[in-house]
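Just below is one structure, and these are the notes that go with it.
What you see is the complex with one protein chain gone and the rest in place.
For clarity, chains are labelled A and B in written order, and residue numbers in each chain start from 1.
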Amino acid sequence: MKSSAAVKRKKLTKENWTGLAFITPAAVLLFIFLFIPFLMTLGYSFTNYNILKPQAMEFIGLKNFIKLTQDTVFMKSIINTFVFVLLVVPIQVGLALGLALLINKKLKGISVFRMAFFAPTVLSLVVVSILWTYIYNPNNGLLNSLLGSVGIGPFKFLNDPKTAMLCIVILSAWQGCGFQMMIFLSGLQDIPAYLYEAAAVDGATPFQQFRNITIPGLRNITVFISLSIVVSAFQLIVQPMMMTGGGPQNSTMTIVYEIYQTGFKYSQMGYASAMAFVFTLLVLIITLIQNKITSKSNED
Amino acid sequence: MQRKMTTSRKVVNYIVLIVIALVFMFPLLWMVMSSFKDDAKIFTDITSLKAFIPSFNADVFFNYKEVINKLPLLQAMLNSFGYIAVIIILGLTVNSMAGYAFARLKFPKKNLIFSIILAVMIIPAQTVMLPQFSIIYRMGLSNSYLALILPAIASPMYIFLFRQNFMGIPESIEEAAKIDGASALRTFFQLIVPLAKPVYATVTILVFIAYWNDFVWPVMVISDTTKQTIQMALSSLFNIQPVNYGNVMAGLTIVTIPVLILFLSMQKYYVAGIASTGAKN
Partner (left out) sequence: MKKRLLGLTLAAVMAGSLLAGCGNGGNSGSEGAKAEDTAKTEEGADDSEELSIWVHETDSAEGQLYKALVDEFNEQNKGKYHAVLTQIARSGDAGGYDDKVNAAISNGGLPDVFTVDGVTVAKYAEAEAIVPIGDYFEEADLKDFNPSIIQQGTYDSKLYTLGAMDSSVGIFYNKDMFEAAGITPATKENPWTLEELTSAAEKLTTDECYGLTMSLGSKDETLIYFFLPLIQSQSSNVIDEAGVKADGYLNGDAAVNTLTWIKDMVDKGYVSATPADNCFGLGQCAMAISGSWEPGNLAKYDINWGLMPMAKYDADAQPASACGSWTFAMSSNCAEEKRDGAAELIKFMTSADAGKRMYEANAMPPARQSAFNEIEAFGKEPLDVFQYQLANTAQSRPVSVNYAVLSNQFATAVQNVLTGMEPKEALDEAVTQYNFQTDTE
């Protein structure tokens, strides 16, 4: 076994082998449990697969994709999803970094505050969404009664097509930033302390330290965080599903929600798979562009 | 970065922290406070700040007692703990090793493989759930914890996170080990892993929460009630008509406690870096 492999791949060095060995467990598992299922989904997108009638599955060529081009709700959900991503990503990254800086301190009881900031992430999104529906209730919700006491409002929040998505953006950034805060925190802690000590000796102001040490020190982590928020933002589903059902007037319908509804509620898995195909392509293109931009700015 | 803080700065710091903490804590506060109330009280209070003020019945923990009597929560929690612990241990190992390889080691087609892994990260779980089930079913893993564990171990997201993190560690640290002739495996576990404790702690927390709250997939693959996970056990609270919200809140509070304990117990890994230079210690 070993010798025949070695003959075929003479050029592989010891380090090559180590590298391959290091990625093999992950690669095998991902291949079986994500890559193959994804290929299957791609395959379904060219069929009329109805989940209740697996035997009746037939190849129908590009029919699903042609139907997609006429699907006004799907188009709307693409726009909604992009709006959500564009709004939530900067807010969430900003919040996460701010919070991480705030709690990266040696203060008594700081771990309690860390826990407090992290609290929204501890509960499942379903529970948080139900709770915020109460808070956003235009009639007797907490938010309107709070705003009302300082003379603002009342607002219709989730019941107005113009504001519904914004409400979901706020809730999502609030709920999600705890995760990224923790990742930023672990990144902040990786920055060697001597850098700050040296800078302080040189008389650098805290802002200069932030700009010249913290920001570059967080570069790798920031690339990860912005990409991971983009990816998870594109997958928005639980909040609209629990809070608005995609309404009012489809203003909070998102791509993944549409995929879920079509595939599982309407049983049209073939058509839903075509949506998933288009979705993946879209996100792939965007992340590639984003990656290009961030890696370029890293080189500068 | 900071000298010793003056008292007034400390006070300002604490005020800012407390205000922000309240903004982030309120659902948890509401949940805990509501768990001591009956339904009529919960819904009378919901429109005002009274929602966050406790009001105790004669029997303070009545909701908790009811929930514990109704549901096999303890068994379900142990089930969840068990399988999630395996996911965490195997997942940390597998993903961090892969992340390290992508960050540091040279091997053929590295960039291509990494791009594919990034692309896989984009796939929404909903779209692959059914094919995943078919694979688990054909492997004969239905109704076993392996059906919960195997698909959860490798994660493109965390491979990526580990890679980014390891890239930030100065290469000079490994150079010395290389000269000493240490194997990559030894270098990784003895030098790199200890340096990256915070990221391991972070991933532990994130993975734990993700699977602690997972519902649909466990329902699909687990049939045996004795094997049910915590969210499966909890779900009937929402289905028992009419829904008893006091009970729901008590149930949610009970399942939140382990997460908070885990979070606090991981805090000791976040004291490296800056903190050590600031105040004494």
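What we mean here is this: a residue touches a chain if its C-beta (ideal position, glycine included) is under 8 Å from a C-beta of that chain, and two chains touch if they have at least 3 such contacts.
All figures in this text were calculated on a predicted structure; none of them were measured in a lab.
When the missing chain is restored to the complex, the residue among B:13, B:115, B:144 or B:267 that touches it is B:144. Within chain B, the residues in touch with the undisplayed chain are 38-40, 43-44, 46-47, 70-72, 78-79, 81-83, 85-86, 129-130, 133-134, 137-138, 140-147, 215-216, 219-220, 223-225, 227-228, 231-233, 235-236, 238-242, 265. By the touch definition given at the top, chain A reaches the unshown chain through residues 50-54, 70-71, 73, 126, 134, 137-140, 159-161, 244-250, 261-262, 264-268.
We take it that only the chains that are shown with their structure count from here on.
Rounded to a whole number, the gap between the C-alpha centres of chain A and chain B is 16 angstrom. Listing the residues of chain B that touch chain A in their complex gives 1-2, 5, 10, 13-14, 16-17, 20-25, 27-28, 30-31, 46-49, 51, 93-95, 97-98, 100-102, 105-108, 110, 113, 116-128, 130-132, 134-135, 150-151, 153-154, 156-157, 159-161, 164-165, 167-170, 183-185, 188, 195-196, 198-199, 201-202, 205-206, 209, 213, 215, 231, 252, 256, 259-260, 263-264, 267, 270, 272-279, 281. The touching residues of chain A, counted against chain B in their complex, run 12-13, 15-20, 22-23, 25-27, 29-30, 32-38, 40-41, 51, 99, 102-107, 111, 113-128, 131-132, 134, 140-142, 145, 174, 178-179, 182-183, 185-193, 196-197, 200, 206, 209, 217, 219-221, 223-224, 227-228, 231, 234-235, 237, 256, 259-260, 263-264, 269, 272-273, 276, 279-280, 283-284, 287, 291.
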